[in-house]
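First the structure, in the form of structure tokens, and then the observations on it.
Just one protein chain is left out here, and the rest sit where they should.
Labels A and B are assigned to the chains in the order they are written; within every chain, residues are numbered from 1.
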Amino acid sequence: MNRVPIGTKSGLVYKMTIENKQFDTVIGLEVHLQLKTQSKIFCGCANNFGAEANSQVCPVCLGLPGSLPVLNKKVLEYAVKIGLALNCKINSYIKFDRKNYYYPDLPKAYQISQYDFPVCYQGFVLVPQESSTVKKVGITRAHIEEDAGKLIHDNENNCSLVDYNRTGTPLLEIVTEPDLRSAQEAYDYLQILKLTLQYLDVSDCDMEKGSLRCDANISIRPVGETKLGVKTELKNMNSFRAVKAALTFEENRQTQVVKAGGKITQETRLWDEAKQMSITMRSKEEAHDYRYFPDPDLTPFQVDSSVIEQIRKSLPELPVDKWERIKKEYGLNDYDAWILVSSPEIAAFFEECAKLHTNYKNICNWISGSLMQEINSRKLSLGDLRITPRRLVELILKAEDGTLSNLVAKDVFRYALETDKSIDEIIQEKGLAQVSDSVTLEKIVDEIITQNENAVRQIKNGDEKPLGFLVGQAMKKTQGKANPKKIGEILKRRIIDA
Amino acid sequence: MISEKDVKYAASLSRIHLSDEEAKPLTKDLEKILHYVEKLQKLDVSKVEPTSHVLPIKNVYREDKVRSSLSQEEALKIAVEKIKGSYKVPKVIE
Partner (left out) sequence: MKLNELTAHEILDLIKAGKETPAAVYKSVKEQISKTEGKVHAYARLIDNQEIDNKLRVDSCPIPIAIKDNICIKDNETTCASKILQGFKPPYDATVIKKLKDSKAIFVGNANMDEFAFGSSCETSAFGPTRNPWNIDCVPGGSSGGSAAAVASSEAVWAIGSDTGGSIRQPACLCGVVGLKPTYGVVSRFGLIAFASSLDQIGPITKDVIDNALLLNIISGYDENDSTSVKMEKPDYTKALIKDIKGIRIGIPKEYFIEGIDPEVEKSVKDSIEKLKSLGAVVKEISLPHTEYAVATYYITATAEASSNLARFDGVQYGLRAIPKSQRKNPIVDMYEETRNQGFGREAKRRIMLGTYALSSGYYDAYYLRALKVRTLIKNDFDKVFKDCDCIVTPTSPTTAFKIGERMDDPIAMYLSDIYTIPANLSGIPAISIPCGFSKNNLPIGLQIMAKAFDEKMLFKVAYAYEQSTDWHKKRVSL
């Protein structure tokens, strides 16, 4: 298996840049995922992004005295769904605990979370690797918790502002085992995780909007050592690239510290994207004593095995499985197949096309080429475009049978994105069909021959070089619609054979 | 037994400023109370399950339906201080 550029739009393959022979790097990731439910986790306030400050709040998510939480059923369903997709076990006894700490964005001064009985535990994610192997990344646990509000620092007024709209957004925290051995592996894991979550349709997974957030724990140890080194925790990375950069930076920093005879201190470090470096936020001495205890306001939960089975059956085909199947079923290579599965919509679109036409490689080329280009450059999703599998296949057929030149076919494709008209209609309307009928072509050749006496003479004298030039002239005259092969044949017949 | 240092730690965890004059009598009170609750240590509870919910109810949910929220004005009516549609607090230093 070739290394696959997991979900990178540019299709670039990243190479390991750190040669780290003396030390092994040990990384574990914690991902906080906002779940895409209609309402918040413990109240009926709408769960969406971008409303006016403090306008999507109620006594429950404001944590007002006397208010009580009631769990949104969908949140638990989503957690189970994700857990199953990550090959986790689902706990037969689920409870919620309070994590006590003070911060102005946490209105109850405790976060409802899960301590010792999370919904999901002991899972794994398979991450395809450069060599023909698959990296198995253990999932320690995934637990439900509530998000906090947003704190804005106002230097002008020397104060901070609190907006509680985000409080009570359902989160799932997904924690890996310390199984990752490089920044690249961490990056690849995140890509696979995100893709899996997108397939499940449970989250927007948008790091910029904060619907997916990632903290990392990293330590190094001498090669061969089995005990874990002292770890640091990295926070404030706003993209997968930033996670990779922060881990690479920290890997180097720790290596330098140890090589210089120093010791790593357990601490939390904040990534500064602008400076491309991390700085100490707090050390272990200031670590919190969260005083977890079972939340008496929420009952325990138990998901029936029948419900778990029902959810398991409703799971969509997941990206790696789909990748393997598409390769086998359509005879595509690793790279092509991966491009197709990099979005569930694209994969579905491809398979719809494949029902109508069997030149799978050509369909794949059209999708990974023209279609993805349009989607990426216009920052649109497939649903925003008006092309359908049927119309794309019609277009491909026209190109394959010579009705359209490849160049013109691409033009037709661009028109097809914006209208619901059939491919034939577009071709007719724009007069784009390739001209192949001999009478018309003979006439054009007549004109070309009379207008280019020198070139014609040269050819007659045995030098065939200007033939290409003449074909070009004919194409120009017909705005690319003439069938170039036929023009070439007629020219030869008329000049050389005459 | 509980020391004044423990009391100060508990005070800082619970974000209560305690002057030395307050800490002393409070330590004494807590010492008395903890002495009283010492009796719990006499019981063998190694085979006992803890009770955090007294009723055997489980799986209490609500459906994922949106209900109306407070308006910004209603939400901020209770605010000690407000600014720009938000609750205003002293500057938070990371």
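Heads up, the rule we're going with is that a contact is a pair of C-beta atoms (placed from the backbone, for glycine too) under 8 Å apart; a residue touches a chain by one contact, two chains touch by 3 or more.
Because the structure is a prediction, the values reported are computed rather than measured.
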Hidden-chain contact residue, picked from the options A:E52, A:D201, A:E225 or A:D289: A:D289
Residues of subunit B in contact with the chain not shown: 2, 6-7, 9-18, 22, 26, 29-30, 32-34, 36-37, 39-41, 43, 45, 48-55, 57, 60, 62, 70, 74-75, 77-81, 87, 89-93
Absent-chain interface as seen on subunit A, which is shown: 58-59, 62-71, 98, 100, 102, 104, 107-110, 160, 162, 289, 291-293, 296-299
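Criterion: only the chains that are shown with their structure count from here on.
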Whole-Å separation of chain centres (CA-atom averages), subunit A against subunit B: 41
Touch list for subunit B against partner subunit A, complex: 13, 15, 52-53, 57-72, 75-76, 78, 83-92, 94
Of all residues in subunit A, those that touch subunit B in their complex: 37-39, 43-46, 52-59, 62, 64, 70-76, 102-104, 151-154, 157-164, 270, 281, 289, 291, 293-294, 296, 298-302
